[in-house]
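Heads up, one of the protein chains got dropped from this complex, but the rest are sitting where they should.
Chain naming follows the written order as A, B and C, and within any one chain the residues start at number 1.
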Amino acid sequence: MTVLSHYSALALARRALFGTSWARAWRKPEPRKTYDVVIVGGGGHGLATAYYLASRHGISNVAVLERGYLGSGNVGRNTTLVRSNYQMPGNTEFFEHSLQLWEGLSHELNFNVMLSQRGQLVLAHGPVQLDVLARKGNTMRLNGIGCELFDRSDVQRFLPFLDYSTHCRFPIYGGLFQPRAGTVRHDAVAWGYARAADRLGVDIIENCEVSGFLRDGDAVSGVETNRGRIQAGRTLISVAGHSSHVARLAGLRLPIESHLLQAFVTEPVKPFLDCVVSFGAELFYISQSDKGGMVFGGHIDGFNSYTQRGQFPKASTVAECAVALIPGMSRLRLLRHWAGIQDMTPDGSPFMGRTPIKNLYLNGGWCYQGFKATPAAGWCMAHTLAHGEEHPLIRHLAIDRFERGNGSDEYGLGLWTYKQ
Amino acid sequence: MLRIPCPHCGLRDYTEFLYAGDATKQRPAHGSSEWRAWYEHVFLFDNPKGAHLEYWQHVQGCRQWLVLERDTSTNAVGRAWLARQGARS
Amino acid sequence: MGESRSALENYRTHPGMDGADGRRLLKIGELAGTSLLQVGVYTGGAVRVAAAVLPLLGELPDSSVRAAVASGRLIMRIAADQYWVVGGAADLAARLREAIPAEAGCITSLEGARTRLFIEGQAARAVLNRLIAVDLDPAIFPVHGFAQTGIHHVGGLLLKVAEDRYEFFALRTFALSTWEVLLDAARPFGYQIALPENKT
Partner (left out) sequence: MTLGTTRLSIGGRINRERALAFRFEGRSLSAYQGDTLASALLANDVHLIGRSFKYHRPRGFMSSGVEEPNALLTLGSGARRTPNVPATTAELYEGLICERQNAWPSVEFDLMSITGRLASVFEAGFYYKTFMGPRRGSWMFYERFIRRAAGLGSATHLADPDRYDTRHAFTDVLIIGSGPAGLAAARAAGRSGCRVTLLEQDFLLGGSLLTASTESPDEDLRRSLEADVASLPNVEILRRTTAIGVYDGLTVVWVERRESARPDPAKGEAREILVTCRARAIVHAEGALERPLIFGNNDLPGILLASAVRTYLNRYALRLGKHILIATNNDSAWATGIDLAATGARVTLADERPTANASLLESARRAGIEVRMATQLGQARGTRAVRGAWLRTEGAAAQWLACDLIAMSGGWSPTVHLTSHTGVRPVYDNIIGAMVPGPWPAGVSGAGAVAGAREDLLAHGHKVGSGAARSVGASGDAGDPIPGSPWTMGWAQPVQNRAKARSKAFVDFQNDVTTNDVVLAYEEGYESLEHLKRYTTLGMGTDQGKTSNLAAAQLMAELRGSDLGASGATTYRPPYTPVSVGALAGRSIGAHFRPTRRTPLHDWHVANGATMIEAGPWLRPWFYAWAGGEAATAYLAEMKLVRGGVGISDTSSLGKIDVQGPDAAEFLDRIYVNHFASLPVGKARYGVMLNDDGIVLDDGTTSRFSEFCYFLTTTTAQAGEVMSRLEFLLQTAWTDLRVQVLSVTDRWAGMSVAGPLSRRALTLALPGIDLSNEALPHMGVSEHVSDGMPVRVLRLSFSGELAYEIYVPADRGTAMWEMILKRASPLGIKPYGLEALASLRIEKGHVAGLELDHRNTLADLGLAKMASQKKAFVGRELKERAELTAPERWSLVGLECLDTTARLRGGAILFAKEDPIRGHGRGYITSVMYSTVLKKSIALALYRGGLTHRGEEIVCASPLRGEQVRARIVSPMFIDASGERLHG
């Protein structure tokens, strides 16, 4: 019996009529002894890297090693916000490149990742904050990225159910709106990249934990795993919250601490919030999923931990923000909250590129922003792995930037934002 | 809820405290011009999965800086002592 | 001239507020005009400071959760090297300053820097536990027990002065905010606002 492997409405109809089976989304191969490239970490970034290596650089003798199930890390637990409203040189270009890749991704992968460009509105609660947003908006416009500066009345017309009352603690002054920002169905990103990479010959190996690195002189020549040794020409660490842990297996210390970030979802209700809103008084952002749940998040819990579960007080903090912003939220009910292990860096920006160890590459330190970066991170890391030299879009994210004094502090929060 | 045994005030919610990272890192002596040591002190972290000694300040309480033993893989909390007694005690 | 004003001056004049069934289970108010001194001890100065203040304050307490009470004064050890002296003669600050060797310790007046609130009544503990994460069970938090802790996101000091009567030392600039949440928490129990009580 034939199986359907290309996705389309027609294929769905064929299956409905004839009961044809779908092909497996990705194989479950046994690891081979050696690969050109081994990617540690089956999150969005690792999978995207594998896909672009195979599709753009012709390197398909690649393995992605994932210690749990595919997408068990932050790609499967984030608040799904994608946007390109960045102002620091380097960041603007990188995240805009990423957004453009998102815009073609469902087609590219033949997998609907449900990019919903419903826009993001970042609020300002004072004139100075509005100036900060103006700088960002002007930079975006000057880089060809559309956005609008809203004043209070614009915001009120746009989102009439926010708190405009006189007893509101932090009144809304205005905001910056990026219409092309939005959300993506997070799990689909992992599955879509995995399926597409698999089709091109990439081995995706789940339940395979890297526990050490093989050395050949001063170079890394592969990895030690619970499923045996695997040789590799080049090895990429792309393990998000576990970056320090895995890098230390190779003898590297990084400017990264692992912190918990929680996310929250309410029971599904009929759609009423048609864009992503970010509060300006405190770190808090909210959107409504296609299923109807209000998805929101805030600040990290505030101490390093690998437990992948949050502390309760953050649930109160974000609920306070939710009600402060949208008073009607009070009567909705929280359905679930969970946490991810987030790789925090001193300046809030990631590290991408070569490491001091030969043939070992790093992509980590994504803090709050790695999901939106997924396609561009994969794109640029694939280039970097293929050429042995950093893609121009990530030169400002080099691992040694703090030695050179070249931090990339997008939000001006200063050293180690958790200390605020 | 992490509960931190402040040696001064007793067992309290972690929300009364401010976390400030690894306490085992040796701050170079004041005036040291060992550039590398400063760089490593400020920027490089072991960030271990497991036993950790870390700084917390009881900001809403006695304002003392503490060193706390905690396991980052379970969040299990051990002893705490005043930071002025040194990172190991 | 130079009249002292409370942070709550224009806010505690509300008439007593009734609770659910006209109950007024609580009395809430402010103790104005408290003198408050902080004694700081420098590294290595503990013995000398203790000796210097002995004639004026008696022995400094060891406990950091229980206040020492003597001759109308409260002394609280608020940190390893810091004490609060609440109340006492008007010239206490000057006399302490004179007594404490400058190399060993220092005195700072915090008069006016804290707003001293009180809440009294059977429901006081219940109201406080709506705001404060400290176990107020009498077996654990006895009379003259104190705790520095957070109330509505801000630090302050809670002192138990009698069964069913507590005081809270709020930062002056947050005092009105603290006052408002305290009344808010007390509402379902019913309270009445006491006229300002003067206490030194």
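Miscellaneous remarks
Just so it is clear, a contact is a pair of C-beta atoms (placed from the backbone, for glycine too) under 8 Å apart; a residue touches a chain by one contact, two chains touch by 3 or more.
Everything quoted here is computed from the prediction, not taken from an experiment.
Within the full complex, the chain left out of the display is in contact with A, B, C.
Of the listed residues B:C9, B:L53, B:L68 or B:A83, the one in contact with the hidden chain in the full complex is B:A83. On the side of chain C, the interface with the absent chain consists of residues 1-7, 9-10, 19-20, 38, 40-45, 81-82, 102-103, 105-106, 108-114, 129-130, 132-135, 137, 140, 152-154, 171-174, 176-178, 180-181, 184-185, 187-188, using the contact rule stated above.
On the side of chain A, touch with the chain left out of the figure occurs at residues 7-9, 11-13, 15-16, 21-28, 69-72, 76, 87, 89, 92, 103-104, 106-107, 110-112, 114-117, 125-128, 130-139, 141-144, 147-149, 160-161, 163, 165, 167-171, 185, 187-188, 191-192, 206, 266-272, 281-282, 289-292, 307-309, 311-312, 315-316, 319-324, 327-338, 346, 401-407, 409, 412-415, 419-420. Within the entire complex, the positions of chain B that touch the omitted partner chain are 1-3, 13, 18, 20, 23, 27, 30-35, 38-39, 41-43, 55, 57, 59, 63-65, 74-75, 77, 82-84.
The rule is short, and it goes like this: only the chains that are shown with their structure count from here on.
Annotation: 30 Å between the Cα-based centres of chain A and chain B.
Taking each chain's centre as the mean of its C-alpha atoms, chain A lies 48 Å from chain C.
Annotation for chain A: no residues touch 2 or more other chains.
With touch defined as above, residues shared between interfaces to two or more other chains in chain B number as follows: 13, 15. Interface of chain B with chain A (complex): residues 1-2, 13-15, 18-21, 39-40, 42-49, 52, 54, 56, 70, 72-75. Within the complex, the chain C residues that touch chain B are 64-65, 78-80, 133-134, 147-150, 154-155.
Contact residues of chain B toward chain C in the complex are 8-10, 12-13, 15-16, 58-64, 82, 84.
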